[in-house]
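This part shows chain A:
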Amino acid sequence: MQIIISNNSKEPIYEQIYSQIKKQILTNELQAGQSLPSMRQLAKDLDISVITTKRAYEELEKNGFIYSVVGKGSFISEQNNEMIRERKLKVIEEQLIAAIQNSKEIGIELAELKELLTMLYKEDV
Partner candidate 1 sequence: MENVIELKDVNKVFKGFQLKDLNISVKKGFITGFIGGNGVGKSTTIKLILNLLQPDSGSISIFGLDYKKHEKEIKQRIGFVFDENIFYENITLNEMKKLVKPAYKKWDDELFNHYVEKFELPLNKKIKHLSKGMMMKASLTIALSHHAELIIMDEPTSGLDPIYRRELLDILHDLMQNGERTIFFSTHITTDLDRIADYIAFIHNGEHIFTKEYYKIEEEYAIVKGGTNLLDRDTEREFIAIRKSNHGFEALTANKKRIEDIFGEAIIMEKPTLEDIMLYTKKGREENVESRS
Partner candidate 2 sequence: MLNLVRKDILLQKNTLLIMLPLLIIYLLSGSSVTWVSIVFCVVVIMNAFAFDEKSSINLLLNSLPYTRKEIVSSKYISACVFTLLVLFTIFIGNLVIHKEILQREQILITISIVGIFISLAFPFSYFFKSQYLLIGFGVSFVIYMVIVNTFIVDLNDRIRDLIQIMLSFSNTQMYLLIIFSVMLLYIISWLFSIRIYSKKVF
């Protein structure tokens, strides 16, 4: 698990950890059931205080990304619908970005692209 922390960022450190782990869960880099390092180990590795990693894990747990078993540690949750949706959205976003880039390369305007998208969307269903 890669986590990179910036001390100069305006974003609090626990949020940096939270969003980076969340991203890795949503992109399936971290998979359901996989264990996370203990809060104390992670704090040591990142050279930050325990309470910061604790806060990040608490937020992740609160939002259903991970769960913890007393005495065993924290694990990635089985993804629920909302999370799957969020993950799909992320994929769609990426694909759309690719489409936009391709469009720009050959000079297709936004209106034209929208038209194409609408047509394809209706046709397919």
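Criterion applied: all candidates are chains of the complex that A comes from, given by their letters.
Rule of thumb we're sticking to: contacts are C-beta pairs under 8 Å (C-beta built on N, C-alpha and C of every residue); 3 or more make two chains touch, one makes a residue touch a chain; residues count from 1.
Since we're looking at a predicted model, the values are computed, not measured.
Out of the listed chains 1 or 2, which is the one touching chain A within the complex?
1
Which of the residues in chain A come into contact with candidate 1 in the complex?
Per the stated touch rule, the residues are 7, 10, 12-14, 40-41, 43-44, 47-52, 55.
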